[in-house]
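This structure is in structure tokens; I'll ask about it shortly.
For this depiction, one protein chain was excluded, whereas all remaining protein chains were kept in their positions.
After this line comes chain A, so read on.
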Amino acid sequence: MIKQLFPNANWNELWIASYETLYMTIISLVGTFVLGILLGLLLYLTTKNGIWENKILHVIVSATVNILRAIPFIILIILLLPFTDFLVGSIRGPNAALPALIIGAAPFYGRLVEVSLREVDKGVIEAASAMGAKTRTIIFKVLLPESMPGLVSNLTVTGIALIGYTAIAGVIGAGGLGDFAYYYGFQRRATDVVFICTVLIVLIVFIFQFTGDWITNKLDKR
């Protein structure tokens, strides 16, 4: 029955492609989380009247973030090819997609982190400094925990965007479901494979959204 509906499907290869998509998304999501939090904190702390108010640094970080966000992802991948080659030693395969994925998603996430941090009640930060807290304490015990639901739900949004990015990265041979659909579907006209890949990607997106929402709800005590 399934064989008749999807004559061109090679389930073993589809499984490997799904694994590659998940691998790329999760690893780059971890990288994006770390780099994005760093960027978001820098943007938040160096802003006017911020804890580390620093106009020059703020302008530099802000401009970098804006420029990286302005470059369409497919072009970013091509621009980063020499850098990827230097870093990973190859420009093909799932690992080669990671630098572009992280550099593409981290600035986006960084901006969302900045917004989440700005929503932390100023009074609470003030209360912490009135208790004699160091900036480090304020970052790790006030700013990040208090904005955690926002950080997680924004990470969910970013993760889903990343799943889309991995499909684009497939075009330059990164592997994964996007690559698979492009190769079998577009080049060999196997529409059934494109359909299966779509269903699998949608499924992954749903799982991400569900998990993200669940964690956000668990964390949110407001």
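By our rule, a contact is a pair of C-beta atoms (placed from the backbone, for glycine too) under 8 Å apart; a residue touches a chain by one contact, two chains touch by 3 or more; residues count from 1.
As a convention for this text, contacts and distances are computed from a predicted model.
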* Structure fact -> The chain missing from this complex carries, among "AIM24 family protein", "Anti-sigma factor", "Chitooligosaccharide deacetylase" or "Methionine ABC transporter ATP-binding protein", the UniProt name "Methionine ABC transporter ATP-binding protein"
* Asked: Which of these touches the unseen chain: A:Ile56, A:Ile75 or A:Ala130?
  -> A:Ala130
* Which listed residue (A:Glu20, A:Glu114 or A:Glu146) would be found touching the missing chain in the intact complex? -> A:Glu146
* **For chain A, residues in touch with the removed chain** => 121, 123-124, 126-134, 137, 141-142, 145-146, 148, 219, 221-222
